[in-house]
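Just one protein chain is left out here, and the rest sit where they should.
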Amino acid sequence: MFSYFANPERFERLARVVTPWAWGGAAVLFAIGLPWALVISPPDYQQSETVRIMYVHVPSAWLAMAAYAGLGVSSFIYFIWRHNLADLAARALAPAGAVFAALCLVTGALWGRPMWGAWWVWDARLTSMLVLLLLYLGYMALRAAIEDEKLAARAGSILAMAGLINLPIIKFSVDWWNTLHQPASVIRFDGPTIHASKLWPLSVMALAFTALLTALVFSTMRTLILERRAAVLERKREQRLEAEASEGFAE
Amino acid sequence: MSAFFAMDGYAAFVWPAYALTFAGIAGLVILAIKRRKDAESRLKRLEAEEAGL
Amino acid sequence: MSAALALFSRELKLAWAGGGGPAGPAAFNLAALALAPLAIGPDGDTLAAAGPGVIAFAALLATLQPAERLFGEDAADGTLELYALSGAGLATAVLMKTLAFTLAVFWPIAPIAFIAALAYGLEAGPALILSLALLLAAPGLALIAAFAGALAAGLKRAGLLIALIAAPLQVPLLVFAAGAGRAAAEGTGLEGANLMMAAAGSLAALALAPLGAAAALRARLE
Partner (left out) sequence: MSDGLSAEFTRADVRAAGVALSRGGRTLVRGLNFAAAPGEALAITGPNGSGKTTLLRAVAGFIRPDAGEIHVEPASDVKIAWLGHAEGLKPAETVRDALTFHAALQGASPELIEPVMERMAVAHLARRACGTLSAGQRRRTALARLALSNAGLWILDEPTAPLDAVSRARLGALIADYRAAGGVVIATTHAALDWPDQTGLDLSDAAREARSA
């Protein structure tokens, strides 16, 4: 299946269809999700209106993790089969994932302040997200530090795979570190324990974030393909000018 | 209406959370579109030059 | 003697001789341990509570300090090509080099941890547990630092990059090593579990880090 999308033409045809639908989908889902989250869904009997922060905090967390999983998988595909498109996907996923991780931390702090009276709480989930953000920054810093594109892609893919393998172990060790001291954190927002009136807006917002990430990744990948084609033309132009320069000298 | 904006007194937390989230998203979107426009114009310019030879 | 053993003894001699051997990381470790109380404050209870964490964290920083030198020189002086072409293969060479380096350069981590734990006000028992935990965690910490060093070999400001890459991957070992010391000091009886987790972390690093580092070095050879 992977090699099917490997060649750029087939990917370009797919992207030309998916990208507008993804942008449109995100816009529609946000248009539905936002009023639902901010107005229609009821306040929480305990947290009152602050529960509304959940509708941006939780999707950010899910997308930050989903993006890193995508980064790890596309790195694996690039490392094993050397498909350039997989590397482009990784380069598109990393910055978006990092932004979602940062947003998750910020909205987490804004949510924690009124409830626990502290801007930052060393809660297991928030701390794991902080480490995930560090993994993103490490990946992007490594790729930025290497000039040669091929080497940057290979080194990046190795680091992303190492990160993905270690993520569960890191999550386990943070939970291990956390449960010894604090009672399970107050936010119970995973799965069915929350009321349908909140679960639906949360799902819509999560879908909106997912559509947004899809649109961003496909659009960035198409841009990277254009940049690569431009770079090839630019190199050809340089070689032509260099040849002309040396001819001038030879006469 | 103002009660809605007050967010039961937590306006200082709910609104910044949404504002920052959509600032981050807007940043990603604008950057993606701008970068795409730059790549397209650069490619068009190079292709024109290539064709002009 | 086998190729792997030859690699190990050579790298042991080189690690001991080159760059002042264990002096660099040990000095770095001691400096961190000496300055932390000046930052935290002289109160005995706070220091005792913070002791295991600060000591484990200083040990982690000590493993990062020489990581840049680990493969940077090999990439530059042509040794990398010879190890890649040797019968033992790059992954074995990386493993032998890191283990030799850990033995030759990081052996002071455990004794320093013991003395520092006493200095931070922990009893002899917990101090021993903490230094044992760091003894178990040190190979894992060093292997992860080596993996980051292989990825950043020869790059500008590699040291900064190594810290950023290695730190998240070293989180589990830090948690378990410090956790063992803290559990012993607080008498929660969980020190055994933490020690086993630290050992497991090092074993996992033993299995994975050399493969990752070898792949990174092979990419650099291209």
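We call the chains A, B and C, going by the order they appear; numbering starts again at 1 in every chain.
Keep in mind that, in the parts below, a contact is a pair of C-beta atoms (placed from the backbone, for glycine too) under 8 Å apart; a residue touches a chain by one contact, two chains touch by 3 or more.
This structure is a prediction, so every number in the text was calculated from the model and none was measured.
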{"item": "Visible contact partners (per top-of-document touch definition) of the missing chain", "value": "A, C"}
{"item": "Hidden partner chain, residues of subunit A it touches", "value": "148, 231-232, 235, 239"}
{"item": "For subunit C, residues in touch with the removed chain", "value": "1, 3, 5-7, 10, 13-14, 17-18, 73, 76-79, 81-82, 84-88, 218, 221-222"}
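Note that in this section only the chains that are shown with their structure count from here on.
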{"item": "Category of the chain touch graph - line, ring, star, complete, other", "value": "line"}
{"item": "Inter-centroid spacing, subunit C versus subunit B (mean Cα positions, whole Å)", "value": "42"}
{"item": "For subunit A paired with subunit C, centre-to-centre distance based on mean C-alpha positions, whole Å", "value": "31"}
{"item": "Subunit A-subunit B separation of Cα centroids, rounded to whole Å", "value": "15"}
{"item": "Multi-chain contact sites of subunit C, meaning residues that touch two or more partners", "value": "none"}
{"item": "Of all residues in subunit B, the ones touching two or more other chains", "value": "none"}
{"item": "Of subunit B, residues touching subunit A in the complex", "value": "4, 7-8, 10, 13-14, 16-18, 20-21, 24-25, 27-29, 32-33, 35-36, 39-40, 42-43, 46-47, 49-50"}
{"item": "Subunit A partner contacts - residues on subunit C that touch it in the complex", "value": "147, 151-152, 155-158, 160-161, 164-165, 167-169, 171-172, 175-176, 179, 183, 188, 190, 197, 201, 204, 208, 212, 215-216, 219-220, 222"}
{"item": "Subunit A residues within the subunit B interface of the complex", "value": "38-39, 43, 48-50, 52-53, 56-57, 60, 95-96, 99-100, 102-103, 106-107, 110-111, 113-114, 212, 216, 219-220, 222-223, 226-227, 229-230, 233-234, 236-237"}
